[in-house]
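Please read through the structure below; I'll follow up with questions.
One protein chain omitted, others in place.
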Amino acid sequence: MLGIGLLKGLGVTAKNLVGSFHDPARLVTTEYPEQRTKLPENYRNFPFLVYDGTAAIDGLRCVACKICEVECPPQCIYIIPDRDEKGRPTKKPKVFDIDISVCMSCQICVEVCPFDAIKMDQQYEIAEADRFDRLLLKREALAKPNSYYQEIHPAEAAQVDAMLAEARRKADAKAKAAAEAAAAKAATAKPGAANPPTRPPAPSGSTPATAAMKPATAAMPEPAVPPVQPTQTPAENSATGNPVAPKTGTPGA
Amino acid sequence: MESLEQIRDRLLSRYPGAELSILNNPSPSAQHSLVVGGSAAREIAAFLRDDPALQLDFCSNVTGVDWPDKEIVETTRTTIPDPAGGPPKLVEQKTKRIQPGYLEVVYHLYSMALKQGPVIIRMRTGNRTDQVTLPSLTPVWRSGEFQEREVFDLFGVVFDGHPDLRRILMWDEFKGHPMRKDYVEPDDYEWEPTPHDEVLAKAKAHYPAPAAPAAPGANAK
Amino acid sequence: MTDSANTPTPLSDADRDELRRQGILLTSLEELYNWGRSHSVWPLQFGLACCAIEMIAASMARFDIARFGSEVFRPSPRQADLLIVSGTVTKKMAPQVVRLWNQMPEPKYCIAMGACAISGGPFKQGYNVLKGIDRYIPVDVYIPGCPPRPEALLNGLMTLQEKIRGQKLTGPNAPRHLRADDACEYPVPEFGETDLVPPTNPEVWQPPTIVRPDKP
Amino acid sequence: MTNSPIVALHGTPAVAGGNAPSEICHSPLAPGGAHVRSVRDEFHGDLLEVSMGPHHPSTHGVFRMIATLDGETIVKLKPVFGYLHRNHEKIGENTTYLGSMPYTDRLDYLCSMTNNWAYALAVEKLAGQPVPERTEYLRVILAELTRLLNHTCLAGFLLQDTGASGTPLMYAFREREKILDLFEALSGSRMMCNYQRFGGCRVDASPEWLEAAKRLADGYNEFLDEYEALITGNEILMARTQGVGVMPRQLAVSAGITGPMLRAAGVDYDIRKVDGYGVYPRFNFRVPLGDHGDTYDRYMIRVLEMRESIEILRQAFAQLPSGPIMDPKAKIRGFKPKPGEAYGRIEGPKGEIGFYLISDGGANPYRYRVRPPSFINLTVLEDMCLGHSIADAVIILGSIDIVLGEVDR
Partner (left out) sequence: MTLVQLSRVTPGVSDWFFQSLSSPFIAAAGDSRLERLPIIARDLLTSRLPEPWRWWLNSLLAILVVLFGFAILFALLTLVERKVLGRVQNRPGPNRTGLPFTKLRLFGLGQPLADGIKMLTKEDIVPRSADKLLHFLAPVALLAFSILTFAVLPFGRNLVPVELDAGILYFFAAGAGTELAVFMAGWASRNKYSLLAAMRALAQLISYELPLLLSFVPVIMMAGTLSTTGVVEAQAGWKFGFIPHWHVLTPWGFAAFVIFMVSALAESNRSPFDLPEAESELIAGHLTEYSGFKYALFFMAEYFGMCALSAMAVTLFLGGWRAPLPFLEIVPSYVWFALKLFALLFGFIWIRATFPRLRIDQLTRFAWKFLVPMALINLGTAAFWSLTCNWSGPLQLARWAIALALVAGPFVVMGRKLSRDYAPRTYRYA
């Protein structure tokens, strides 16, 4: 009969009207500034640079290798590697700009970074009146400590930390082995010579950070698979992330 | 479904004068295509649509491809017998020639009636400048109407027999065909804080000359 | 980054109390006016691309822009206060956006929502994409993101409300519509052969110059 | 009437080429005479030309229709495109294969997951890249969730176009938010998932996520029931949509219509069944077909498809194997397929979304083409609108289910 469908519809809206006063499923609003929905761990908005230790710029994991700059689909990253007085690259970014007015939050920079130096932030409450100055993030604004990373992406960060620690341990072992071999060689070459050098010979990169980074690269020679698979199943997680405590100090410092 | 060779042979027996050749696709997808000359294309298309064994009634995808002029350096080696009686001398002769480019229109055909496909047919223009007319297949498959307009707009292929050939995506006053490989987009790089490669080169035209080379990387305003 | 230190800060409560104690009627009127228009920002029902979906989402039950009094999305620019440029502005579309802006009555505000509206965003390399709507019309608030979350839009709206509340009606910092030199109509660009003519409105678009060394 | 109908309608024939279209258009162009449209003299009476869009509340973005009205009846309707033409294909040719993946999210910005899949499928075809089984299942799950999302939104928008004051749209978006929460928890972004990779996907789904998705799928029928109680039996909606915008079968096939729109016209063609890509052959689901091809059918087919999607989801959750999500040989950086070309297509929520790629062996595709379903579905807009009123044109457009990011690319 004419009107039955209309009355049914009125019934549905009435149910929702009444339901909004007692049924949380029918009043779904999150009253934003006061209440917030919890962001999932995987949520990503804009990239930031992770640094270890306390010195924001010196502790950056970034080695200015420019992979992310090349791979960034909208090309919103701009890097100039730093050089020391002699003009040799110091494996640090002198300029690291991200234009977040262009960034499309695609996370490809994170995926391609072999050094786990760039990660995705979860800060989204950005509203500015000036785009030229405020939306072009410089190195200083981008650098955030590893503890912050651990806070926003706990599972992923634990995994990354474990991986880095493992790489560092391997590197240390390798360096130690090299040192021992060198010492042995020296000993055989010059029997009765003086003490073997206490410090292993520094690798070609001069700064300590690079020394730590090198093995990281070695561990992942060709990042054919994504270096980090952000969420693993818990089983995998516990398998990889157990022994090493999150590292806080600058490696090698 | 028949193989592409069988289709070609049947077509050739039906339309003896038709220019038909098979373009092999080396990729694992193995989607080979049939290159159709422009003259009999519409009859061939109608045949493909109406043939009971094929019934390719669904033209899924129409697209253009630009193959620009290529400079080909050919090296010919000739052995010139040494008049002095020594071993014959090998002379390399390099000749440059321009292989004329062409525009290509690719149609992906499926059959909704027989649920088979795809059969890919391609048509090629004579060159990229003045012989860019191809027969429109919109009268055969209506789905070409907007897609051919798009190919006209972005590649510059003129479809003969298209009911409403106008620019579709760009505005009417627009000049040029932006999807061609040699299209140069307008310069608006006044504010490019993160340029690289060719964008950087273009953006530099808008940068003031660096005041002092001593401050590299300074983001001075 | 999020403190919005550059947005004009409204009067502190202490200042307000002081002024009110002095019985400055004008100040109260100004405040009432600003309060009224800041709480009744009606956006234009105008979506361009992906961000428009998030804009719609912001007006939907989960986020409910209505709480701020802004759910009245008016389809006609004549009744709208806020132009949310939500998505990529192409060169073909830019004249229409400027025209819409011209059709809106003052006081009006503009939010550039999302990377594309701010700068062309990921599509800025395209031949048909305008690199930021601020080349033609003045933008009050930029919300980066691709697309920004609906909360980010709400945050932008609150930033805009703060900005409105902080406006003085007289003096050099008066809002645009009360200044004598206010351009009532912004020139609408026309279609050229490859680009819009003119490519920018120099009165609105004044980017700082960048100095970059040659890349090593 | 010497002129062909189509020319009479389109006015000036063409820009270049001096073509003489009359001879071809005279012939029965498509089986069933797809091109035969009602024709009227332009100077017949007091016609009113109304430009709807690019800013119009119900053109779903920046689409534009120039409608010539006789009273309120449409005698001519010209779609105008390009207001969101953001050069997707050109950018795709200037960026790497991987770099295009996030751009595909922005094609049809309601269904990024299916766009991702279609693109990944095309590239995998091009490179001969196998995909692990778990990923195939995850892809199916996400694609069906996307279908739910898209069809729900469409139902809401369609009702919004018919003039319901937001309530159906609000309910639709209430459910959409639940699906988006899932997408966000998995991929990190609500709309722009950027989830699939060539030979796998980016993130594995945790058991908690799967549990949540299962809960959603189980509860979705309840929402559909409520929604249908609100709308489907509504006499106003039936009066507005039944018999409006009828698309004949023959025209639908000839015009390359795909997706729910095609099935509403009664053509049994679902690429999930026809191509059997992914692991779809392992699922048991039905393809609903409409008999009238009108707007109501298009709405109802989508509702019924949602119910089938729920079935597919249930089966997929039950069968989901464990294992790796990425093929060990798959490459993220430095991906350079061998020269060749491939066309990969899937059944997206809006129809056949396909990617046509030509590789010249380099890091960037030589040609990158998107086959946009909603753009091609718009071909028949004028045919469906002629003779109807302007209010019908709005809902016919709504029932086509266009997204401008895909129409104009």
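By written order: A, B, C and D. Residues from 1 in each chain.
Quick note on the criterion: a residue touches a chain if its C-beta (ideal position, glycine included) is under 8 Å from a C-beta of that chain, and two chains touch if they have at least 3 such contacts.
It should be emphasised that the depicted structure is a prediction, and the values quoted were computed from it without experimental measurement.
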Where the missing chain makes contact, among the chains that are shown: A, C, D
Contacting the left-out chain in the complete assembly, out of A:6, A:56 or A:183: A:6
From D:103, D:277, D:296 or D:355, residue that would touch the chain that is not displayed: D:296
Contacts of chain A with the absent chain, listed as residue ranges: 1-3, 6, 9-10, 12-14, 16-17, 20-21, 26-29, 31
Chain C residues touching the omitted chain (full complex): 16, 20, 28, 31-33, 35-40, 45, 60-61, 64, 66-69, 71, 74-76, 78-79, 81, 103, 105-107, 177
Positions on chain D where the hidden chain makes contact: 48-50, 56-58, 69, 71-72, 159-167, 170-171, 174, 230-240, 242-243, 263, 268, 270, 273, 286-292, 296-297, 300-301, 304, 389-392, 394
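Convention: only the chains that are shown with their structure count from here on.
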Closest chain to global C-alpha mean, per-chain Cα centroids: D
Most widely separated chain from chain A, with each centre as the mean of CA atoms: B
Length of the line joining the C-alpha centres of chain B and chain D, rounded to whole Å: 26
Chain centre separation (chain A, chain C; CA means) in Å: 33
For chain B, residues contacting two or more additional chains: 169-171, 178, 191, 193, 195-196, 199, 216-217, 219
Multi-partner residues of chain A (at least 2 other chains): 28, 73, 75, 80, 99, 102, 104-105, 132
Chain-level touch network, classified as line, ring, star, complete or other: complete
List of chain D residues in touch with chain C within their complex: 54-57, 61-62, 82-88, 90-91, 94, 102-103, 106, 109-110, 169-170, 173-174, 176-177, 190-192, 404-405, 408
Partner chain D, residues of chain B touching it in the complex: 25-29, 31, 42, 50, 57-61, 63, 65-66, 106, 108, 112, 115, 118, 120, 133, 136, 139-147, 152, 154, 158-171, 178-179
Complex contact set, residues of chain C against chain B: 91-92, 119, 125-128, 131-132, 191-195, 199-200, 205, 207-213, 215
